[in-house]
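Presented below is the structure to which this report refers.
Omission of a single protein chain aside, the complex is shown with its protein chains in their original locations.
Now for subunit A:
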Amino acid sequence: MAVFEVFPTVFFLTLLSLRTYQSEVLAERLPLTPVSLKVSTNSAHQSLHLQWTVQNLPYHQELKMVFQIQISRIETSNVIWVGNYSTTVKWNQVLHWSWESELPLECATHFVRIKSTVVDARFPEPNFWSNWSSWVEVNVQDSLGQDILFVFPKDKLVEEGANVTICYVSRNIQNNVSCYWEGKQIYGEQLDPHVSVFHLSSVPFIRKTGADMYCEVSQGNVSKGIKGIVLFVSKVLEEPKDFSCETQDFKTLHCTWDPGVDTALGWSKQPSQSYTLFESFSGENKLCTHKNWCNWQITQDSQETYNFTLIAENYLRKRSVNILFNLTHRVYPMNPFSVDFENVNATNAKMTWKVHSMKKDFTYLCQIELYGEGKMMQYNVSIKVNGEYYLSELEPATEYMAQVRCADASHFWKWSEWSGQNFTTLEAAPSEAPDVWRNVNSEPGSHIVTLFWKPLSKLHANGKILFYNVVVENLDKPSRSELHSIPASAKSTKLTLNRHSYQVWVTANNSVGASPASIIVISADPENQEVEEERIAGTEGGFSLSWKPQPGDVVGYVVDWCDHPKYTLCDLQWKNVGPNATSTVISTDTFRPGVRYNFRIYGLSTKRIACLLAKKTGYSQELAPSDNPHVLVDKLTSHSFTLSWKYYSTESQPGFIQGYHVYLKSKARQCHPRFEKAVLSDGSECCKYKIDNPEEKALIVDNLKPKSFYEFFVTPFTSAGEGPNATFTKVTTPDEHSTMLIYILLPMFFCVLLIMIVCYLKSQWIKETCYPDIPDPYKSSILSLIKFKEKPHLTIMNVSDCIPDAIEVVSKPEGTKLQFRKSLTETELTRPNYVYLLPTEKNYSGPGPFICFENLTYNQAASDSGSCGHVPVPVNNPPSQLGLMISPENVQKALEKNYMNSLGEISAGETSLNYVSQLASPMSGDKDSLPTNPVEPPHCSEYKRQMAVPLCLVSPPPTENSSLSSITLLNPGEHYR
């Protein structure tokens, strides 16, 4: 109690003394002022380092003080930073404080001053600030040297995203300075005439070797030099991820983590971040040599709990993560070993393995995985050191793979890695009868039975099938059964059996034994072939088949078909269907579009006899016909024709033929009555006729126009469409009259032929009638007369020398003597109205006597006619005839003298023209002077039509241009003047 009373008294006295002291100090004002302020610089860190002392501190006293520091830049009045620094000050202590400038110190002069105050609890308010110390100037620029340009800060290390201030100091303000950041010009603010400052905000990481900033000094256009800096921008150090530790043997802890980005930089500016492990319970730490894992030695067995801190560190930043764990909860066991199998048989095996020993009473939980036949089974088992497990219900003759892994059973942390081994179970007898089917071909007196079977599945074969046994037993006639052993590679066998009933057993055999038998009974009766085939439509999924149930008991149904119906080895397939089913779907990948599949459905009686119930046929997908029929054109008339394609096979097409399309093109716009208009794929229009019956393979196209051009095209169609496009066949209908013409021409031809035959037969008569033989003048009676007159020079005119179309007309008009020589063409002869005169120049040089000729051949006839006074003129002086120079008087005399026949004389007074015309004259040597008109034999009848033409009507010879009808009357005197 006394103590408590004394204490306040002491306290009061102490306080009083302090107050007295304080008042003394404060009264002096100056004693606690900071003195001896010195400022040093660290250019690399851009920091000012201050050191000072406080005067007049009581000896061995400690005082809490606050120092206020002011920093100015360029000039003292430009205060850029003010801050307080609190610390406990001892007597005679030198105080240190640092300040980091964002601006490189070389860029500007800095000024620093400081003042202080006491904030010690022993000195309650009021507090007084000391006076400011004097300004201390910090000028680094002076020590730079004499270079023309400086850029700061040099080789600064910053973190990505930091703000950086860069400056340059140019010695000569006349120089032009351009600065570039990573090759791109940047513009700063001028701090003073020599210094410019650039603020780079949030600098990115560019490369490990740093980002470049340089300035180029130039005077005018002359480059004076370049100066630059490299700014080292580091990536931000990341916190390590997924940090964890575990042990496999209770001796070593293995710690791992994901380090994140590497923050190393070039020029050794910053190495990769370091990692340190610190364990707080033991107080130990370890510098890790790898960047993502570290091993920690467990030294004390007693320590169960660990508290690890992983510290990642680089020059700029430190990051740490922490984990706390119990060692026994972090056991990651080593792999099991010596995995083996014992007592392996067809369905069981014993698996054994070993694990590494850990601590005492350490229990493992092991997991076994068994892979086989595409399945996986999993089992768990707890063990101590040696593990074993009985694998049962295995498949015979199967390769298995078993693997095992283990974990701490009491505190599960992690499974070990797997350790595994393969083993194969032994074989067993096949467990199921093979699936057998047959095909029966009945031949006279025997059945050819082909047995087919499907290989047993691996599940049922229980090993490798070595052979099949086929046992055939005659049911009708007791005899020994036949055994056929077929190698395993065969899938069928052929048996030739008599027309008896047979029972066939088929078994599959492996090295252990035989499978149950598959039984089939072959009936003695031939298969019922009278079942009608029904068409069905398939789908992409397959064929849906249904049938009427077989009367009586059945054990099932079988549907069979060929996978390749077009081939000889058609690959018979079958499907077993249960006894209660009356429908099934056959689906297989082998069905192809456009292939017709034939299905047979059998019912299996209880006696295992198969009875054909139904036949189905169809396409999984119908296609358009692959080819078009070859069409023949028949019965072509002017109004119709018939198209026929009777040899076109509808069965071998990739779809059920539903009918035919007949396309007809003609010039007529309108289609025929039964046709309809259609547009072809090429856009052209035509007419189309549809035949709905696939067996109707002919079409009569009628109502056509004669002598017209038609084109047709016949194509079959299925449900999938028409046949391929092909060219149209061209047909031209014949002319309507041409047939009539034939009807007329043909009889005419026969008539002419008949006439010709008759003519031939009656040729003698016709000849005699139309052109009798010309009498031979040598045989004529006139010769005797001539001979009689003794005219040795007189010759008979030869017919071949005769000019048939020339006459000489001799005229003797009174008082004048003119000679004309006339020529008449054959035409003129036939047209007596026109007589052409052909004068010959030589002969008309002077007047001459007329000569009158007479064809003696026609003498008789001419005299008979009496129409013209023909005077027979004997040609007694042929040379003189050439010149025709005989005087008319002589001629007249000669005529009177020589021709003494009884012919009537015609006096010159009765007619002015007297001529005798005939074919020949003996002027063979004077042909040149004759007209060149064609010489033709005169018509037999024309001779009689010769007549005299009066001289006054004689026309001149025709010129090419003159008309035949013109008649020119010439006065001979005038003409030949």
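Quick note on the criterion: a contact is a pair of C-beta atoms (placed from the backbone, for glycine too) under 8 Å apart; a residue touches a chain by one contact, two chains touch by 3 or more; residues count from 1.
Keep in mind that, in the parts below, contacts and distances are computed from a predicted model.
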Margin query: Name the omitted chain as UniProt records it, choosing among "GATOR2 complex protein WDR24", "Cardiotrophin-2", "Insulin-induced gene protein" or "WDR73 protein".
Written below: "Cardiotrophin-2"
Next item on the list: Return the single residue from A:266, A:541, A:565 or A:578 that touches the missing chain.
Entry: A:266
Next item on the list: Identify the residue among A:75, A:100, A:155 or A:736 that touches the chain left out of the display.
Entry: A:155
Note to self: Of the residues A:171, A:224, A:254 or A:350, I need the one that contacts the missing chain.
What the structure shows: A:224
Check: Of the residues A:85, A:99, A:132 or A:214, which one touches the chain left out of the display?
Finding: A:214
Notebook entry, point to check: Who touches the missing chain here, A:120, A:160 or A:182?
Noted result: A:182
Next item on the list: Name, in rising order, the residues on subunit A that touch the hidden chain in the full complex.
Entry: 151, 154-155, 180, 182-183, 207, 209-212, 214, 216, 223-230, 232, 266-269
